[in-house]
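Can you read through this structure? Questions will come right after.
Apart from one protein chain that is not included, each protein chain of the complex appears where it belongs.
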Amino acid sequence: MDFFSIGLGLACLSFVLGLAWRVHGRPGSRLPRPSAGHGRVNRGLAAGLADIVLLRRTLRGGKLRWAGHTLLLLGFLPLLVLHAMDGIVTRPLFSGYEPTLEPWQSARNILGLAALAGLGLLAWHRGRRLPSLSRFQDWALLGLLASILLTGFLLEAAKMSSPADFERMVADYFPEADSEEFIALQAHWARENGVRFERFLPTAQEILEQGRELHEDRCAGCHAATSTAFASRALADALPAGIVLPRTVPPIFWHLHVGLSFLALALLPWGKFLHPLASPANLLARGGRRDSGFPASALGRNLALEACTRCGQCSLHCSVSPSRRVLGNADILPMDKLADLRSWLDRSLDGAPLADLVEGSHVCTECLRCTQVCPAGIDLQDLWMSSKAALSEEGRAGVDGEIRKRSAGEWARELGSRRLGGVGSSGPGLADRAESFWGCVQCTTCTGVCPVVAVSTDPQRDLDLTPQQIMNYLRMGLKAQTLGARMVWSCTTCYKCQEHCPQGVPVADILYELRQLGAGTLRHKGKP
Amino acid sequence: MNTYDVMVIGSGFAGMAASLFAAKRGLSVAQAGGTGGIDFSTGFIDLMAVHPVAGQRVWEDPYAALAALRRDLPLHPYAHVTDDEIAAALGEFAAFLGDNGLCYTGRPGRNTLTLTSAGTVKPTYLLPCSAWGGVEALEAKAPTLLVDFHGLKGISARQIAEVRADWPELRTARVRFPGMGGELYPEHMAWSMADQARRIELAEAVRPLLGDARFVGFPAIFGMTDTMAVVRHMEELLGRRVFEIPTLPPSIAGPRLRAAFDRGLPVLGVRTYTQKLVSAAEVSDGLFHFTAGSGSTAVRIAARGAVLASGRFFGKGLKADRHAVREAVFDLPVSQPGKREDWHRAEFFDPRGHGINQAGLETDAALRPLGADGRPFHPRLHAAGAILAHQDWMRMKCGAGLAIATACKAVRDLNQNL
Partner (left out) sequence: MRYAYFPGCKIAHHLPAHGMSVEAVCDRLGIGLVREEFTCCGYPVRHESQDASVFSALRSLALAQRLGLDLMTPCKCCFGNFQHARHQVSQDENLKLRMKNLLDEERLPFPETVRVHHLLQVLDESLDTVSKAVTRPLRNLRLACHYGCHALRPAAITHFDDPLAPTVFERVAAATGAVPLPWELRLECCGYPLRGRDESISDLLMAKKLASAQASGADVLVTACTYCQLQFGRGGGIPSVLFPQILGLALGLSPEELGLTPDAPWLCRLEKE
């Protein structure tokens, strides 16, 4: 077993096992069942294909990313098929195929450069527009692909300038060469094809002519001029004159190039490395749709969960991004929320990260924009709505849900000993200021007009406190006594109390402030 | 910016009446003011009942009381309004309320003694039709059942019965209000009575307790915008005369009046700025420029004339600091006791009242408040209602009547000058 077979075997094993793990889905999904299907699975096949082939959704997100992806795909895919798999694809298809012949040699260089240019554009875009959204795996994928391509060029350059490879070829294909012929051929290859030899070589015209003839006779059938591999040749020529590569160099680059390629294959099922497979699959399943309500199956939803390319478009366009800026929770934005949602579904999310996911889930306004801009066609809307329901179902209903888990009295006991700050960072809020309540004569107008008190069958039992009682507690400085009261959390924010107050007490604003304070208190709970 | 004919400052009885009268006379009207005045009303429209307050003499004939008042207290604002003007103003006011679902009644030229939530009786001139049954029951000392509710504060049937020892056939009962428990609030109960099913449930709860009662009295909770329909339905369900007793303010009476004006004034074209107090006023080019509200939320309103009906201290028309009382909008001179010590008498419940209760604006005969020079501050600025000096509406039992009559007078005189 050699390096290649072992490497390929391991890479394939990793690929197959990883893929199986990701494809088999999440047993006992925590998400509620998708609603009944629309029965439109195949109608958008053409649109789905067009999305894949033309990268139409990517184009809507921006020309730069589209150009980067298009160049990368146009360069990388032919390299993958025609170069990496030439033994099973290219050779059977094209008689007389030799990788060192034209047009393959120049094509490889063009494709490699295109792919590198694409990667360059993507890296530039990411560095410029998504620095804060990018994580290790984003840069790792770009870096790995770029490394494969660069080691490819380096390998080619090393091979073309390496005397060892020349000697091996001569030994294989021109074993009868005498030393004069050998020198003539060396001289020709050194001059025409950039091979570096340790020894000094003649430059006499007739010797070069002899070398050329020998080349035509013995080599040219399999070797186009290395100058057609223009990029690699330029790389080789860039070596300072007189430097000869040690014989160990080409094998090192070969191992690097092949090894990195195997690594990419092995990593393919992991993280965003799968997106070259999962995103097109998801696009096909979506059939060109940009609205929500699809997929209608658990399988489709799992595909959607895997299809993220981490391109950041959703997060760049997210409607609640201002809240992310203020609250600082990365899970408010879709891209990171999706990653944590996956972890939660895999039952590997708890503690503070789970609290972040819950907050992100509740801050989302379900505006559909992420779903519309997602280049991978993920029905994020469906994921957000179903996961919000699922989280609530498991007792993670956000601030409101946490507060309602305990009685007003329990909260009063817990919070009574704590220093409750104001809201924002502007110092004491309305609830802390005596001036807010100076006018209050406890006339019960606020309670009398309150529609929530009106529909409760027993205000004391259902709401703990009525609005005017809350105002009374607050003016006595008993803020902790009010924070858990149902009245605070079941206020419908209609502002009738405030509007009708004959004394100008900002009742509804104060109730809002208490909720903000409760949310802030929970947010900082357990965090430094 | 629109220029209105009249800016009405205040939204209590006087302000509402001024807006109503001005709009009815074809004037364009803007009105600004807070809640409070109307919203805390008992719902009774007193005209004039007690004079002199020191002697606590209660008059059955309000016009006779007015005649005595004008003779004894020539500075009283009623001295500027004739009986005919008062009668016409009250009639127009009550008709407007009637048109907007709030029925009022009374005896022409006579005060009526009506039952209060404390069990006492008070003289008033016009009262909600829904309370009229109580007047008849009280006068006849008829067999009557008074019902109150678990959880409703501010009214106790048993207390009323104890106070009314002169009414042996008054029985009481306390029931659960259907569909609600714990502490009850009149406005919520009133809204819920819009539901016919709720009335039937209530009648079911009361029916076994009726006995020989001919009248059944309830706390005032019978609907918000169509009280008499609810009362008649209850009468039909119970087979007895049914009446309401007003609860302590804030009771349902205030919101009912508020609802009637909120419904009726915009129809007359009045532009209302509710919950905006007029914070500043200036006069230029013969126009008033008012600022309603404060800070960034203020609005500017221009008007050719104005009626100052901003009330007294609770209405924020007058402001008292440590040493003096000031008028809030124009900083008009306020007639007041000379020294801080004279604001109040030694005893809070002194029947003669306190000096501070008579503080307010001096006016000419056309109800134009006087400036520092003793002449009308502005030819088209009139004042109405509780802000006027030399009256103690609470003790004289003349609050709403004075407000309505002076508003009518102010509007009419203003209209002649526009």
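Note that the chains are named A and B in the order they appear, and that numbering of residues resets to 1 at the start of each chain.
Keep in mind that, in the parts below, a residue touches a chain if its C-beta (ideal position, glycine included) is under 8 Å from a C-beta of that chain, and two chains touch if they have at least 3 such contacts.
Remember, it's a predicted structure, so these values are computed and weren't measured experimentally.
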Contact with the hidden chain (one of B:3, B:82, B:159 or B:274): B:274
Residue in contact with the excluded chain [from A:106, A:319, A:343 or A:472]: A:319
Hidden partner chain, touching residue among B:9, B:81 or B:224: B:224
Those residues of subunit B which, in the complete complex, touch the missing chain: 35, 191, 194-195, 224-225, 258, 261-263, 265-266, 271-276, 293, 295-297, 299
Touching residues on subunit A - with respect to the absent chain: 291-292, 317-323, 325-327, 359, 362-363, 365-369, 371-372, 381, 392, 397, 399-400, 423-427, 451-452, 455-456, 486, 489-490, 492-496, 498-500, 506, 508-509, 512-513, 515-516, 519-520
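The rule is short, and it goes like this: only the chains that are shown with their structure count from here on.
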Averaged-CA centre spacing for the pair subunit B and subunit A, given as whole angstrom: 69
Subunit A residues touching subunit B - in the complex, by the definition given at the top: 443-445, 447-449, 453-454, 457-461, 466, 499-504
Subunit A-touching residues of subunit B, taken from the complex the two chains share: 34-36, 39-40, 179-183, 185-188, 191-192, 249-250, 255, 275, 314
